[in-house]
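With one protein chain withheld, the remaining protein chains of the complex are depicted in position.
Lettered A and B in written order, each chain numbered from 1.
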Amino acid sequence: MQANKSSKLLILGGIFTFLFLYVPLILVILYSFNDSRIGISWVGFTLKWYKVLFADSQLMSAAVNSLIIAFVASFFSVILGTFAGVALHKYKVPLLSSLIMIPVAAPELLVGVALLLFFLLINFTLGYVSIVLAHIAFCTSFVTLAVKSRMVGIDNSIFDAARDLGANSFKSFYLVLIPSILPGIIAGGLMAFTLSIDDFVITFFTAGVGSTTLPLSIYSMIKMGVTPEVNAISTIIILFTLVITSLASKISPQLFK
Amino acid sequence: MIKLTEKRALSWPPLLYLILMFMVPMGLMLIIAFMEPGDYGGVKPLISHINGKLHLDLNLDSFILVFSSEFVWQLMVRSIIYSLVTTIICLILSYPLSLMIARSAKKYRDILLLLVIIPFWSCFLIRVYAWMIILGPDSGVTHIINSIISVLGFPPVNLLYSTFAVIICLVYVNLPFMILPLYANLEKHEMDLLDAGRDLGATRFQLFWKVTVPLSLPGVLVGSALVFIPCIGMFVVPELVGSNCSLMIGNLIKQQFLQGMNWPLGTVTSIVMTVSVLSISLIVGFIAKNSNGFKYASK
Partner (left out) sequence: MSKMCLNKVALVFIFFMLTSFSWAEKKFNLYIGTNYIADPTIARFEKLCNCKLYQNYFNDNGELLAKIAAGASGYDVMVPTSYAVTDLIAMHKILPLDKSKLPNLQYVDKKFLSEPYDQGNKYSVPYAYNPVFLAYNVDKMKELGINPNTWAVVFDPKYLVKLKGRITMFNSSRNVFAVALLYLGKDPNSTNIADLKAAQNLINRASPYWAKFDSDSYYRGLLRGDIWVSQSYSIDIFKAMSDARNSHAKITIGAQLQKEGNMYELDNLVIPASTHNVNDAYAFINNALLPQSEYELSNLTGSSVPSQIAIKRLDNSIASLDWIYPHDMSKLQTFIAYPPKIRILTNEMWTEIQMQCREICSTCSYAQDN
């Protein structure tokens, strides 16, 4: 496409939106190195907020909680999501396909409140386990979508070939299907991992005593107005997300289409 | 027969789990909506003994309270307006970007797309917090805006803790939900169609307006739903950057569960919210499906 007025306009609009997306995040990263407690005017370069951060044992334990929850939740959601993704590709399961869409399409608040009431009414103590159970549920949806999108490119005849060669259903699943959709599964798992680590709303309603996660700590820090440390922790999370997202897109470019 | 068992083996574990975690809790919500709030939080028992007789305690009190409270409607209407405005702004901001990515060379597309996704995958509290810095009372942006309007003779304004801040943050956290489906649609457009139009003498604007836009309507619709629906239930954004006059329905729901201890009221409000969202989405979807552009695009 040759450069002319309208395509220039298009590029200008696109760049504006990119700036809108990135300037705020870059500001947060810059301010995490600013040597000032109250104001936001630039005082000088410092790494002290990172030191404060790593010395804060409560925040560190929240980070560990987040990592554990994300690992366990993405592990189980990968299993459930792979099953669901394959099932939805091969067969029609109307109820499953609409349940999968709930975390994507319903307000998160509704899911959070419903889960809170559910756990309370069945007398289930809120804590790590309730968070993990809730996270598995919404992560499963996203893994399913990732696996399903990967399945689109698979030639079904290889399963027939496998069956002709004497593989039973289970064998063809494990030996033929899984390896061929592995990139989708891994990308889905990475997606589940980040979604779980970043989730605030559902965790907010299902967390209990001593199971504070990183987003919950960040929320209370923001509410209390503890700004420099929030900048520092945000920077770490943004960089972490950057790595995981690039990894996921390398492994399975289809994920984003 | 083999097929059926494989179908069951694959679909039942996730199906059962999601029924347990999504359908059962939402079903419970429906029941709680008709129950009475307990003296100390929770709900009163469903069945009580009065004079030796079993008595089923279900009533419409919470529904009546919600429907007769002016402020609930105020919040609901405000939430819908905010979400609509957010959706429209997201659409305006996304369209050029999505089109730019879709029309750019293939080798750049993936990296550009990745750049859209990175903010979408990072914690949304951080994204709201970033705007708290930008709009804060002593940020550069606030100083510049206030010095401009003081020249014009207006008193200085507070950017943070305002409706303006709420809308900006809602747009910011939801923007990728619009860009991605829009891109997915625009990318599939056949360039042949545009070439044909050009050969027939159409101007660039005509091509855009008469070919690209109608073809992209399904993408616009999906994107709008993905922005509008989560927007309605937001409570963190108004809580952190809003004023008393920019609270949304989500704040009421959160308040009922975490401060007011009135579960039935919170539940009824959630139901009202969900029903409003669903009916708006259905109406918009219905209108769009019957419009000519959409019919053409889906062929």
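Note that in this section a contact is a pair of C-beta atoms (placed from the backbone, for glycine too) under 8 Å apart; a residue touches a chain by one contact, two chains touch by 3 or more.
In this text, all values refer to a predicted model and were calculated from it rather than measured experimentally.
Chemist: Of B:T5, B:N59 or B:Q74, which one is in contact with the hidden chain?
Modeler: B:Q74
Chemist: Pick out which of B:L16, B:I64, B:A196 or B:L258 touches the chain that's been left out of the picture.
Modeler: Of all options in B:L16, B:I64, B:A196 or B:L258, contact with the hidden chain holds for B:L258.
Chemist: Of the listed residues A:V104, A:V129 or A:L182, which contacts the missing chain in the full complex?
Modeler: For the chain that is not drawn, the touching residue is A:L182.
Chemist: Who touches the missing chain here, B:L18, B:L207, B:L247 or B:I271?
Modeler: B:L247
Chemist: In the full complex, which residues of chain B touch the absent chain?
Modeler: 37-42, 65, 69-72, 74-75, 78, 137-138, 158, 161, 243-247, 251-252, 255-262, 265
Chemist: Extract the touching residues of chain A with respect to the undisplayed chain.
Modeler: Its contact residues with the unshown chain are 37-38, 57-58, 61, 64, 67-68, 71-72, 75, 116, 120, 123, 125-127, 178-180, 182, 186, 189, 208-210, 212, 220, 223-225.
Just so it is clear, only the chains that are shown with their structure count from here on.
Chemist: Using the touch definition up top, name the residues of chain B that touch chain A in the complex.
Modeler: Residue list for chain B touching chain A: 2-3, 5-7, 9-11, 13-15, 17-19, 21-26, 28-29, 32, 42, 93-97, 99-101, 103, 110, 113-119, 121-134, 136, 138-139, 172, 175-176, 179-180, 184, 187, 204-205, 208, 225-226, 229-230, 232-236, 240, 250, 253-254, 257, 263, 266-267, 270, 273-274, 277.
Chemist: In the complex of these two chains, what residues of chain A are touching chain B?
Modeler: Per the touch definition, chain A meets chain B at residues 1, 4, 6-7, 9-14, 16-18, 20-22, 24-25, 27-28, 31, 39-41, 79-81, 83-84, 86-88, 90-91, 93, 95-96, 99-100, 102, 104-111, 113-118, 120-121, 133-134, 136-137, 140-141, 144, 169, 173, 191, 194-195, 197-198, 200-201, 205, 214-215, 218-219, 222-223, 227, 230, 234, 237-238, 241-242, 244-246, 249, 253, 256-257.
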